[in-house]
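Worksheet: one structure, shown below.
For this depiction, one protein chain was excluded, whereas all remaining protein chains were kept in their positions.
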Amino acid sequence: MTRKQKRLAIIGTGMGFLALAAGLTFYALGQQTSYFYMPADLLSQHAAAGERIRLGGLVQPGSIKRGEGTRVRFVVADSENEVEVVYQGILPDLFREEQGVVTEGTLGSDGVFVADTVLAKHDETYMPREVAERLKEEGVWQEQ
Amino acid sequence: MFFWLLAALLTLAASLAVMKPFLRKADKDAAAGEHDIAVYRDQLRELDEEVRRGLISESDAAEARAEIGRKILRLTKAQEKSGAAPQHAKLAGAIAMAAVLAVPVVSWGLYAMLGSPGLPTLPLQARLQQDPSGASLDELIARTEAHLADNPEDARGWEVLAPVYARLGRYGDAIAAYRRTIALAGATADREAGLGEAMVGQSGGVVTADAEAAFRRAMDLDKANSRARFYTAMARAQEGRHEEARAIWQEMSESLPDDSPWKGVAGQALANLAAAQQQRAGAGAAGPSQEDIAAAGNMEPEARQEMIEGMVASLDAKLRDNPADPEGWRRLLRSYVVLGRRGEAADALGRALAALGAESAEGQALTEFAGTLGITAVR
Partner (left out) sequence: MSVELGHFALVLALALALVQSAAPLMGARIGSLPLMRVGEPVAITGFALVAAAFAALVLAYVQSDFSVLNVWENSHSAKPLLFKITGAWGNHEGSMLLWVLILALFGALVAAFGRNLPPTLKANVLAVQGLIASAFLLFILFTSNPFNRLQPAPIEGRDLNPILQDIGLAIHPPLLYLGYVGFSISFSFAVAALIEGRIDAAWARWVRPWTLAAWAFLTGGIAMGSYWAYYELGWGGFWFWDPVENASFLPWLSGTALLHSAIVMEKRSALKIWTVLLAILTFSLSLLGTFLVRSGVLTSVHTFASDPTRGVFILAILVFFIGGALALFAVRAAALAPGGLFHPISREGALVLNNLLLTTAAATVLVGTLYPLLIEALTGEKISVGAPFFNLTFVPLFLPLLVAVPFGPLLAWKRGDLLAAAQRLQIAFAAAALSGIVSYFLMDRASAFAALGLALGLWLIFGALTDLCLKIGIGKVPPSVALGRLAGLPLSMFGTALAHAGLGLTALGVVAVTTLEAESILTMRPGQVAEIGGYSLTFENLRPFTGPNYTEDRAVFAVTGEGGASLGEIVSSKRFYAARGMPTTEAGIRTFGLSQLYVSIGDETASGLVVRIWWKPLVTLIWLGALVMMVGGAVSLFDRRLRVGVPARRKLAVAAAGEGA
């Protein structure tokens, strides 16, 4: 191989990997990202049943119901809408009524959100960012 | 003073560090090329080692040796070409001077801007051992807490601390302290009533079921406990049973001796109740409970109320769509009563009974529940 060919071989391999990486990245960004919704958003824009999304809002007071075993139902709400959520597992330490929460999962065709992950704020001063921003926009929540 | 002396010494040390290279005689360093040659020589040695281990064939090694040799040759040529670097002794001196001066100027200037040189360190241990007469309330509490951490069985300490906590708005601590006192030294009417009051404080002015239970225990021990009676009346008022509340407060303000602080408080509560009722008769919408919530709102952000109202509205809307939910109706009624919107509560009860059937078991249970809130259906 000449010097030129060697260099071409290396550059070619490099470009090949870059193309592969770029292709994978674009495909994955199209498929594997989840959008963030507040309950109010679900009124205006419809999330397809089965699409993986994040749903955030405040846990409605009095809405937490323990079912059989480890199954929990609660309602995530903002000022305009509310969504019922079912979740199986251990709720985070700071999951409480009237606290911000972000859940991840899919919306069922019956309008009930089936969550596989529940993230509550991790300390007293930290509210899930998306939730805090939207609630501030809506004027229903202020930083203490 | 001592601080400034130390700071000056540190600055001197720093300036000396800058000057150090100028204080000793310069020795000429090896030219850069010699460092390179050392590396190549190392590489030749490693090559021999690899040949000895049989990791590389003799012919490959010869090729590699030739390559390193060429590099050394190239380097020597390059070195011959480049002359010695120019020397600017004067300029260097000026730069060094500026650098040495910069150290005290920058450090003292910035520290004057940012520091608090007069402020001593305040280790907690030393502060707690000072004479208590000059100590602040916070310090006294901290001392008591430290004492109780070592002697957690000291009921007297907890009893002293509990009302102080409540006064400072540390209701959670107050509740824990009262419970501790009761557990260690037994229940008295005052302790139970204090516990109940702290619970009321924690829930933002609302007499919760737990708090009411505490007041009931207090009154079991001493029927005449003023604190417990006052809050029991408030509980009635918050449920909308104004006449019962009025009766208790009336009785308190009439029968209590003049030097009791509760006499005045009960009188004030009576006046508030009357004013609120008058206002309600006039405006219709706002009820006394509204004011209770506003009182609680001293600590709660206004936003919370808005949020609650938003949620109540959505609950109402949901029940219009799906009325077969007695638990939901119950929540809605209670919410309206707490918000002081009694008219809407009555209206909601009417809708609930229409949906559930007034004669059904659920309807009757709901009517009964509404009765405890002082609501009857409009229809």
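Note that the chains are named A and B in the order they appear, and that numbering of residues resets to 1 at the start of each chain.
FYI, contacts are C-beta pairs under 8 Å (C-beta built on N, C-alpha and C of every residue); 3 or more make two chains touch, one makes a residue touch a chain.
Bear in mind the structure is a predicted one, so any value in this text is a computation, not a measurement.
K.L.:
For the full complex, which residue in B:His35, B:Arg216 or B:Arg320 touches the chain that was left out?
P.N.:
Only one of B:His35, B:Arg216 or B:Arg320 touches the chain omitted from view, namely B:His35.
K.L.:
Spell out, residue by residue, where the missing chain touches chain A.
P.N.:
These residues touch the chain not displayed: 1, 3, 6, 9-10, 13-14, 17-18, 20-21, 24-25, 27-29, 31-36, 54, 66, 68-70, 88-91, 93-94, 104, 122-124, 126, 128-130.
K.L.:
Please identify, in ascending order, the residues of chain B that touch the omitted chain?
P.N.:
Here the touching residues of chain B are 2-3, 6-7, 10-11, 13-14, 17-18, 20-22, 26, 28-30, 32, 34-43, 46, 53-56, 60, 63-64, 67, 71, 85-89, 91-92, 95-96, 99, 102-107, 110-111, 114-117, 119-125, 127, 136, 138-139, 141-142, 146, 149, 172-173.
As a working rule, only the chains that are shown with their structure count from here on.
K.L.:
At what distance in angstrom does the C-alpha mean of chain B lie from that of chain A?
P.N.:
Centres of chain A and chain B (C-alpha means) sit 26 Å apart.
K.L.:
Using the touch definition up top, name the residues of chain B that touch chain A in the complex.
P.N.:
It comes out as residues 301, 303-304, 306-308, 310-311, 314, 318, 331.
K.L.:
Would you mind writing out the residues of chain A in touch with chain B in their complex?
P.N.:
Contacts found on chain A: 58, 60-62, 77-82, 98, 139-142, 144.
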